[in-house]
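Right after this comes chain A.
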Amino acid sequence: MLKIKNLHAGIEGKKILNGINLEIKAGEVHAIMGPNGSGKSTLASVLAGRENFEVTGGSVELFDKDLLATSPEDRARAGMFLAFQYPVEIPGVSTTNFIKTAVNECRKYRGQEPLDAVAFLKMMKEKMKLVHIDQSLLSRSLNEGFSGGEKKRNEIFQMAMLEPKLAILDETDSGLDIDALRIVANGVNSYRNGENAFLVVTHYQRLLDYIVPDFVHVLYNGRIVKSGTKDLALELEEKGYDFIKNEVELTLNV
Partner candidate 1 sequence: MQKEAKEFFNTRFHEQPVNGSALAGFRQQGLDMFNKLGIPAVKHEEWKYTRVNALFNNDLTYNLDASGISKAELDSFRLPQTANATSLVLVNGVYSPELSDIKHSVKDLLVLPLETAAAGEYGAIVKKHLGHSAAYHPDGIHALNTAFTHGGIFILGKSNRVITEPVYIYHITDSRSGFAFAQPRILAYAEQQCELQLVEYYGTIGNEGSFTNEVIEIVAEAASVLDYYKIQHEGPHANHVGTTHVRQLGKCLTNAVTISLSGGLIRNNLNMIMESERGESHMYGLYLLNGKTHVDNHTIVDNVQPNCFSNELYKGIMDEKSTGVFNGKIFVRQDAQKTNAYQSNKNILLGDASSVNTKPQLEIFADDVKCSHGCTIGRLDEEALFYLRTRGISEKNAQSLMLHAFAVDILENIKPQALKVFVDHIISERLDFNF
Partner candidate 2 sequence: MYEENENILDQVTSSEYKYGFVSHFETDDAPKGLSEDTVRFISARKNEPAWMLEYRLKAYRHWLTMQEPTWPNVSYPAINYQDIIYYSAPKQKIKANSLDEIDPELRRTFEKLGISLQEQKRLSGVAVDAVIDSISVTTTFKDELGKQGIIFCSMSEAIQEHPELVRKHLGSVVPPTDNFFSALNAAVFSDGSFCYIPEGVRCPMELSTYFRINAANTGQFERTLIVAEPGSYVSYLEGCTAPMRDENQLHAAVVELIALERAEIKYSTVQNWYPGDKEGRGGIYNFVTKRGICAGDYAKISWTQVETGSSITWKYPSVILKGDYSNGEFYSVAVTNNFQQADTGTKMIHLGKNTRSRIVSKGISAGRSNNSYRGLVQVARHASKARNFSQCDSLLLGDKCGAHTFPYIEVKNNTAIVEHEATTSKIGEDQIFYCNQRGIDTETAVALIINGFAKEVMNQLPMEFAVEAQKLLAISLEGSVG
C-alpha cells in the first residue's frame, strides 16, 4: 500500500529525515516511536504534503503511484488521512458543513455520486456513536473552543467519515486523559477491517496498549534504527529512549 524508500526531508535548510525506509501493507498497524525531535511528526507532515517541508531525496508510493508529486487534497482523496497533533481551529466554518464538503469531494474523485442530505445525516449518526461525539459539537465552528479531547475525537470522527485506506495518527494520544484515550482508541479499533492500514506516531507506549500494532519502529535522528513487534514498545517503555541512543552510538563507533 505505502512504500517509503530512502526518504530525506527537512525544513528551511535543516535536515530532519535522513533516509527512511518503510513498507505498509493492507491490514497492518505500524507504530512509529521515538524521542522528541527524532522526526516523527515531520514524517507525518511530509506524507500528508505539508508545503513548508522540503523533500530532498527518496520516494514515496501510495498504491504504486508517486505520492510526493500530488497535492495534499489528492492524497486525501486517494485514501490517506492525517489525524493532526494540533487540529486547526477555523472560526465561521461549521463542522458539519466542512465534513460534508470533504466527503463529497472525496466521493467525486472516486467517481461516486455526492451523498444527499439524508444519506449524509444517516452516515454521520452512525459514525458519531463510534467516538461518542455529540451533535451539538458538530454544529459549532470547526474545532473552535473544543477541548483537547473533543478535538481528537473530532479527528477520529472525520477519519471514520472519510473512510481512508491509510490513516496516520500523529500523537493522537497527546493531551488525552485515560477515558478520552480509550474512546479514541475504540474508534480506531472499530474502524480496522483488514483492508485498511494505520501508521500510529507516538512518543509513549500507552496508546499501543489500546491500539495494538503489528510492527513497531523506532525513529532516531531521522532514521528508523530499530524495528520489531509490540514487545519493542514495551522494552522502550521499560528502558527509556536512552537505551536506543546508546545502542545507536555504539554501532556508530564500531
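To be clear about the criterion, a residue touches a chain if its C-beta (ideal position, glycine included) is under 8 Å from a C-beta of that chain, and two chains touch if they have at least 3 such contacts; residues count from 1.
Behind the choice of candidates: all candidates are chains of the complex that A comes from, given by their letters.
Small disclaimer: the values here were computed from a predicted structure and weren't measured.
Undergrad: Which candidate, 1 or 2, sits against chain A in this complex?
TA: Among 1 or 2, contact with chain A goes to 1.
Undergrad: Would you tell me which residues of chain A are touching candidate 1 in their complex?
TA: Of all residues in chain A, those touching candidate 1 are 48-51, 71-73, 75-77, 81-82, 84, 87-93, 97-102, 105-106, 109, 141, 158, 162.
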